[in-house]
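Left out: one protein chain. Kept in place: all the others.
Going by the order they are written in, the chains are A, B and C; count residues from 1 in each one.
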Amino acid sequence: MQTVTREQLINKAVALLADGTVKCVLGWKKGEFDYDVTPAVFETEEEIRADFVWNDFCGANFSKYLVAKTRQFDGKILVFLKPCDTYSFNQLLTEHRFDRDKVYAVGIPCAGMADISKIKEICGDGISSIEADGDYLSVTTIYDDQPIKVEIKEVLAERCLNCKSKKHVAYDELLGEEGDVIDSNRFDEVAQLEAMTPDERFAFWQKELSRCIRCNACRDVCPACTCEKCVFDNPNSGVENKSPANSFEEKMFHIIRAFHVAGRCTDCGECSRVCPQHIPLHLLNRKFIKDINEFYGEYQAGAQEGSRAPVVDYTTEDLEPGEVFDRRDTNA
Amino acid sequence: MRKCSLDSLNAIFTRINQFAKLYLPVNGNDGKAAYTEWQEGLEWSNALNTTKSPKDFFFPQTEDLMAFRTSGKNIEIIDTRKESEDFVVFGVRACDVKSFEVLDNVFLKEPYDSYYANRREHGIIISVACTRPADTCFCKTFGIDPAKPQGDISVWKTANELYWQSNTDRGAALLDKIADLTEECGTEAVEEQQQQINKIMAKLPLANLTTDGWGAGKTQELFDHPKWAELSEACLGCGTCTFVCPTCQCYDIKDFNSGKGVIRFRCWDSCMYSDFTKMSAGQPRLTQKERFRQRFMHKLVYYPENNNGMFSCVGCGRCLAKCPISMNIAKVMKTIGGKDND
Amino acid sequence: MQRIGVFVCWCGSNIAGTVDVHAVAEALKSEPGVVFSTDYQYMCSQAGQDIIKNAIAEHKLTGIVVCSCSPRMHEATFRKTAAAAGLNPYMVEIANIREQCSWVHKDMAIGTEKAIILGKAAVAKVNLNAPLTPGQTPVTKRALVIGGGIAGIQTALDIADAGFPVDIVEKKPTIGGKMSQLDKTFPTLDCAACILTPKMVDVAQHENIRIFSYSEVTDVKGFVGNFDVTIKKNARYVKEDVCTGCGLCTEKCPMKKVPNEFNLGMDNRRAVYIPFAQAVPKVATIDPNACNMIKNGKCGLCAKVCTVGAIDYTQKDEFIQEKYGAIVVATGFNPISMDKFDEFAYSQSKDVITSLEFERLTNAAGPTAGKLLRPSDGKHPRTIVFVQCVGSRCDAKAEKGKEYCSKICCMYTAKHAMLVRDKYPDTEVYVFYIDVRTPGKNFDEFYRRAVEEYGVHYVKGMVGKVVPEGDVLKVQASDLLSNKQLHIDADLVVLAAAIEPDKSARPLATMLTASMDTNDFFTEAHPKLRPVESPTAGVFLSGACQGPKDIPETVSQAGAAASKVIGLLAKDKLTGNPCIAHSDELMCNGCSACEKVCPYGAITYVDKEFRMPDRTTVIRRVASVNPAVCQGCGACTVACPSGAMDLRGFSSQQIMAEVDAICK
Partner (left out) sequence: MQVNGYKPLIVAFCCNWCSYAGADLAGNNRLNYPADVKIIRVPCSCRVNPMFVLRAFQRGADGVIICGCHPGDCHYTSGNYYTRRRMALLFSMLDYLGIERERTRVEWVSAAEGAKFAATMNEFTETVAALGENKRLEDLRCKQ
């Protein structure tokens, strides 16, 4: 259950608009159904009172929008940030991607976000409404007479099941209670893959990545992918490519994308959330995070503004590329 | 009309597979349905829709057009077209069947697309009625009846049986080939199901969505509508909506230099991309608002203008389910279209 | 589209012996862009270069590929050839078909096939080359010499004599280095002090030379012609410009038991000291680790006795920033530690000493005033055993000592043996050796005199063990020539310890971005052709920091380094390397990844106004590369995710074109 209410957020937004602290508000807007929440910019109290929502489907991470929106608007933007969003926020600041002075960040606690596809697996298609009910969601469908009770923790998004932190690492103001960094099991799945044979791993990824349709949703939603122009879109880069023409191109895109965000990826999980083909893309990014932690010491991108990512750093005692495997083989 | 028991489905698939490749929705390792080449042991998915539409069969995401083999300074042109053999696509929903008509209007008119046509000629479509439409479905808005899906053969699935009806000669010929595995039957069960479906359709959240305010001749009125900016505000500019869409038909032609030669291929393009239709003078649609507008104006205004009022949306609901920021054609139609939508 | 000429060199039979050069020229003719292709016996010869020049003119070539020896050999040559014919020199690419093809493959068919592929890669690259123009930077006309031993002194004097200002940074309180500790020098047996100290005085008095003694280099930034150096002047607690070097304080200081490092700890000095009588600068230094006043605030005697008020207990380390055009490394050597050579009982007996300690024992200014006395009991040694190659020419697997020959030990040991026999004819002198190496003018004659005239016993063989027993040292050794075990009761054992680069060299190399070999000797730009230059432009090498060498060799190298420096400082402007990084501002998003990996600090950020596609303007932070500072390593190009950063001459497209051509 979300601990701050929609009303609290609305009141905060309205107050900050009214006293002139901010020019506009980046928030979640209600959709056609109860679960299709859209990020939106609100400029008036009226709009906010009518359409602003805060529920278990407000997964979208607004940090990346700040890059464009701070350029677009004069004056401050109010942005609501869940704990995981604040890591992206810091990382973008580290990379000088927006002007901190143009943002008023309000941290809000998050109890985890629901994954609608998991709800549909339980309740089937044909959902006509979803209402929060304590730790449960009450799901009404056109096929069932009675609403179906679904425990929220059963339908949490993958990234929320493996939540790394309930603590906000950046904000101007905090609503509700501050949480802690969590000792999550987020690397377990990576470790499981590592424990497989190379043939099994190859088969696993071949199958997963073969579904890629190169819609670029993973990249375009990624708060670390803020290049003015992606190398895969740039005809002069030599690697431009628009389609997953074959298994090489599929791998090339995802390996290079993961490499480009290595040390910068905060593990916000947006890539996997938005993938229309349910490819577990976070497992690529998390592999780099796990390796970085193991090879070069614990590092959480975005935990601290201005920190130096391990890929742009070194020590004279670093392990050799060949030792990577010796090390894992002896650990295994 | 003919019927068979669901138990005999495996035998029928085996039979079809003897004379043509058979594709049907099968649940993949992500638990989601995708069209898969049939082989013994695979099971037809109950899922309403596949993530990727069956337009792939006729208009694949990547398709080689020709190749040039280079050796030193010499170039040889190679025809990469392959004679297609007949194939059968089973389990296509009414909306997706309709999408082929939308694509036909584009590819089979002049300039005639022989690549597409070739595939279309060899593809036999077996559609299936939707007994459990989803909240995201709105095919009715475009006059599609999910209880009466078209295609070469229509199929209705009941608790224990499958009912077959051919709509074309090709369909009839195929039914002949499995005649010994099916039996002649009446239409009562199917009619009953159709009524059921119609009842469900009326209960869908988008049951009342209409195309009011959209259609041919609306360009002037809608082009500068003030709501475009707001609607496109959060658009990431990814290609998800266009790539899962069964009717999106834009493509880019690219050259791949393999070192030994050049392969000229086409691949899906998306009007959401900043390099879409980019020319030497630049990109005609400079901002995401304009690119976003293009997609919906095309589907709901320009296409109908060129195709006797036919819309190029079939209400399959894929974009509603897949858009990373949950912006979609239903929201656009309601916000900008006629007041009846409220 | 380029118009490319291909020139395949036979290199006599060096290439043509294993590569069918006609076939290579023929095959490359049909590559895209190639309009001319030929082969010739010696492309680097005048006639060969003329072929290139004529072809450039005749075929209006826009780029050339020379299939020849390594670009490290003749890239510069062919660039000059191209330039002479009016072609931009960076439109030249070399396909290395000698060192990396004909010399490593024996089969003609294989060699030819590979040569063609390497040629194709070079053609593919040159198709993407663009003319490059090097930038120019001014030269700071001042040199820095790091190290004030004989190498540094000679280099500084030569540069200063040519009219350029020079600073010497010496970490010890005085310049002079190891040579100032020596007694006589081989093979002439003239006294080291007699020839060194006048040079030290010259340095002190030279109007173009400044000495920073008791100082260290702590930071080096910049690049050839424009180094920014930070020098840390350690607090010596004595005002250098006030002290007259009278030495009164050094006599009155009550702290008498400080080991005297100048005499290698064989006697003591005071807490305030002047290392030796001829020190330059001749000023006192207070050892803060020994001085009671500095440690506990009690004493202050030296300040009381100093007649000029030079003592300053509050002095702090001082940091000096200076600009230099060139830097000479002359950090010298040290004998290795004898810790790992317990078999010689160095740590057990005072009478087992190193050769440098022996130098001090025989030096008139040393702890015994030049009398050869045993350190343990002050008696005259009657039997002396010299052991050569202690720690030199060791097996790598032994994990002690050095693999290399320390070069100077044979000669100084002969000198020591000869001097002992000369002064004390009643002394038996044994020298144990693996080989006696005496290549040098008058060196072998010198050694033979030691054997033939002075009766030194040279024994081929190694000493296995030295065991102190009572007041004798039991030496067990083998005589390899007579194949006998020897047992000698010696009074003194002298170990010719291997020499190694000074410990300060490694951190200095890092600061200078100069490369070192595995033994921490500085690497030359070329072992034969550029022996006094480091691969890092503007950094030069003088003396033993580059490898073991004796005084005459050091002095000649010092002079050579000086002449290179003079050549550099004589230029008003330097022409840079145009193969450097550059950032595409339209692609750059100002994330700072490139700046973080740049070893030279060549990347800065500027806020620039950009017109956006929607015709609005935004101000964006973008990277900017300083072309004078960038050295072209390319670290930034990979750190940059957007590909905004690329490297001229080695662009991503060029490298990928090479990959493609090779993998065809």
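Convention: a residue touches a chain if its C-beta (ideal position, glycine included) is under 8 Å from a C-beta of that chain, and two chains touch if they have at least 3 such contacts.
Note that the coordinates shown come from a computational prediction; the quantities given were computed from them, not determined experimentally.
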{"item": "Left-out chain, listing which of the shown chains it touches", "value": "A, B, C"}
{"item": "Candidates C:Pro198, C:Gly309, C:Gly567 or C:Pro599 - the one touching the absent chain", "value": "C:Pro599"}
{"item": "Absent-chain contact - pick from A:Gly20, A:Gly134, A:Gly297 or A:Gly322", "value": "A:Gly322"}
{"item": "Absent-chain interface as seen on chain A, which is shown", "value": "190, 193-194, 198-206, 231, 238-239, 245-246, 248-249, 251-252, 255-256, 258-259, 262, 284, 287-288, 291-292, 295-296, 310-316, 318-325"}
{"item": "Touching residues (missing chain, whole complex) on chain C", "value": "70-73, 96, 98-101, 103-107, 110-111, 113-114, 117-118, 121, 510, 513, 515-518, 523, 535-536, 579, 597, 599-600, 631-635, 637-639, 647, 650, 652, 655-656, 658-660, 662-664"}
{"item": "Where the missing chain touches chain B, by residue", "value": "67, 256, 258-261, 263"}
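Here, only the chains that are shown with their structure count from here on.
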{"item": "Averaged-CA centre spacing for the pair chain C and chain B, given as whole angstrom", "value": "71"}
{"item": "Where chain A and chain B are represented by their mean Cα positions, the distance between them in whole Å", "value": "30"}
{"item": "Distance from chain C to chain A - Cα centre to Cα centre, in angstrom", "value": "52"}
{"item": "Multi-partner residues of chain B (at least 2 other chains)", "value": "274"}
{"item": "List of chain A residues in touch with chain B within their complex", "value": "31-33, 36-41, 60, 65, 121, 124-128, 141-143, 207-208, 211, 213-217, 219-221, 233, 242-246, 270, 273-274, 276-279"}
{"item": "Chain A-facing residues of chain B, complex", "value": "28-32, 34, 48, 51-52, 61-62, 132-136, 200, 203-206, 230, 233-234, 236-240, 242-244, 252, 254, 256, 265, 267-270, 273-275, 320, 322, 324-328, 330-331, 334"}
{"item": "Sites on chain B touched by chain C in the complex", "value": "71-74, 257, 259-260, 274, 282-283, 286-287"}
